[in-house]
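Shown here: the complex without one of its protein chains, the others still in place.
Our next item is chain A:
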Amino acid sequence: MTVLQEPVQAAIWQALNHYAYRDAVFLAERLYAEVHSEEALFLLATCYYRSGKAYKAYRLLKGHSCTTPQCKYLLAKCCVDLSKLAEGEQILSGGVLNKQKSHDDIVTEFGDSACFTLSLLGHVYCKTDRLAKGSECYQKSLSLNPFLWSPFESLCEIGEKPDPDQTFKLTSLQNFSSCLPNTCTTLVSNHNISHRQPETVLMETPQDTIELNRINLESSNAKYSSLNTDSSMSYIDSAVISPDAVPLGSGTAILSKQAQNKPKTGRSLLGGPAALSPLTPSFGILPLETPSPGDGSYLQNYTNSTSVIDVPSTGAPSKKAVTRISQAGTKSVFSQSGNSREVTPILVAQTQSSGPQTSTTPQVLSPTIAAPPNSLPRRSSRLFTSDSSTTKENSKKLKMKFPPKIANRKTKSKTNKGGITQPNINDSLEITKLDSSIISEGKISTVAPQIQAFTLQKAAAEGLMSLLRDMGKGYLALCSYNCKEAINILSHLPSHHYNTGWVLCQIGRAYFELAEYMQAERIFSEVRRIENYRVEGMEIYSTTLWHLQKDVALSVLSKDLTDMDKNSPEAWCAAGNCFSLQREHDIAIKFFQRAIQVDPNYAYAYTLLGHEFVLTEELDKALACFRNAIRVNPRHYNAWYGLGMIYYKQEKFSLAEMHFQKALDINPQSSVLLCHIGVVQHALKKSEKALDTLNKAINIDPKNPLCKFHRASVLFANEKYKSALQELEELKQIVPKESLVYFLIGKVYKKLGQTHLALMNFSWAMDLDPKGANNQIKEAIDKRYLPDDEEPITQEEQISECYPYESVGTDESQESSMTDADDTQLHAVESDEF
């Protein structure tokens, strides 16, 4: 039965690896119709999921029993994608009402995919308001696989403070290897590792292949596994096994056979790219192997395979093979791309050389450590098709490199992209490596290169870990709103990492939270320059431009984003911000609602919509929006701020203060928030506290002019005119063109009785008000009624009387567009004066 499946499965995987989803789906459907096994089911569901039709995969898997962990994982993933969180949880852990499995149960059940399962489960818990459980799941997931970034990110976002140093480290090799694709463990554990005849090996192939297939499928997410505790070597993906690595155990034999055939298969049967997927070759190899024992008429095509199988001598010392693998691998690695973590740490796991050792472990070339699943293809291609183009492609892709820790690597990197070549190891390997092709005749059987390769791999992983630690620290600081520290940490990343979209976006966001909008704008425009396809983080950029009132830039940004990706909430948020800046609030509301439609779990869209409703005075709707934002993300301090603002407008000052305080708890370094709290406290008549708060705000951010302004106004309200004036004079120096400053100065002088200076300042304020829109100033001068002032109108009258021509003049110049109806009114006013 499995014999029937293998070529089909190989073809399907090949199609999948080439993103030819129509082909893959079609073949998978035929396979499933032929063989109703769970494997085939999983394969079909995978084809559906990868082609973007999660609902198809969901319905398919639901309709049939899924007992294998991979089917369950895929079904749970589909459920989560379709927002069926309860169902997803049920599948993964037994549901809310039933007895739930513990994390250890999950680990044993899912094996290698446990880290992803736990991460998914954590996501479900967090979305259903069980943050404690969610964070537990994330922690466990991270402990199983420190290469995962998203659980760490999620932990930071829900407010936990995971320690990057503890999280991102290779604690023991056990862990280390468990993160790597686990291809041989099952096999090895099952089989007695002993030297066997290739014949037997071949005979066993069919049965083992099934197992191997399943293992390959399970480990398709590129994890490494350590084989043996005593060997303390890591294993390489079976697909990458060197041709000559005749394993000592049957499992290893199979693997080696696969590997043997792989290059041939890779090249002859499936072509270069086919070797991209670690799974493809393994599938592709099997048909080659199976005909040799005997049957398989349909495998006539693969006749050349037989020769392949014969080539590796059965008794070939695996050591040799391994050596060659490492050398071959390293040859391609070092000589060609030479850098990139993926390339260099081609680890050759090898216990010892040939036969007598029963505890030998199969030799597998390990793909680069910490390579994401999709890098697997590249890895193997590099190994087996010493195609410079592919390696270059790989190296180009690999931005991750060894951290500065490995100094000699960096300094001596010859190749581009901050190559990380260890010259010593290189040299030694190059000396020891064979020039011959990957096929047979390896002679060097030194353990040293392998061990060196292993240390290389370990060092590469360490490098990644160190990078992740730094980035983790930076991200954690940002999520706790220690923005200055975050900027500091992230700026110290190596420059090739610094100049990437993700890092720059985080830094831009940090500046945004510090209200340093100019800096943020600079950084974000850099992001747009280097990664113009990036939408995450662009909503912050659009808000930055909104604050800076750069309407042209904002309009360009929103057009570009909406053209590029109409399904991203960030694009619609940018569009809404653009129209909001143009004061077309109805259109802005429409776009924010669109953003919400596109992604109902995007908190910022709700917040922005709430702000628009506030601007259109629809406070009830605004309240609902802010509350929705908080429902989606309780740590979204902007929404708490929004609620506070609404209550302030409704003059519910204590509620306002409470909400502002909540926002402040989340983001303690925001001077704008402190400023608002100060004003609210003043409104609540707690002027002393208000002054304290404002002082604190000024200390945190001395560049915030509004804090000083409000401090001055509080002092003015408390009749401390001198200090108020002093404050305002300072402010005048900082922001000389702000009419509000002169307005307040004018009021202070008026209170002090210096009407001359008062009027002068009022006039200046009027002048600075370009659109003549400031009613209060006009009122202060000529309407003879100052809103904040309880004094009788007589003073204003006097002022107006003294300068009647002036007030009339200003009136006329500003109200020129009025009809004579207004002139009538004006004349009437004037007549009243006299």
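The rule is simple: a contact is a pair of C-beta atoms (placed from the backbone, for glycine too) under 8 Å apart; a residue touches a chain by one contact, two chains touch by 3 or more; residues count from 1.
Going forward, contacts and distances are computed from a predicted model.
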Hidden subunit of the complex - UniProt protein name among "EF-hand domain-containing protein", "GPI-anchor transamidase", "Anaphase-promoting complex subunit 10" or "T-complex protein 1 subunit theta": "Anaphase-promoting complex subunit 10"
Options A:Asn532, A:Thr616 or A:Asn699, residue touching the unrepresented chain: A:Thr616
Touch criterion as defined above, residue of A:Asn482, A:Asn638, A:Gln669 or A:Asn761 at the omitted chain: A:Asn638
Absent-chain contact - pick from A:Lys140, A:Arg469 or A:His710: A:His710
Hidden-chain contact residue, picked from the options A:Tyr481, A:Tyr648 or A:Tyr749: A:Tyr648
Touching residues (missing chain, whole complex) on chain A: 515, 517, 543, 546-549, 582-583, 585-586, 607-608, 611, 615-617, 637-638, 641, 645, 648, 663, 670-673, 675-676, 679-680, 704-707, 709-710, 713, 734-735, 737-740, 743-744, 768-771, 773-777, 779, 783, 785, 787-788, 817-822, 824-825, 827, 829
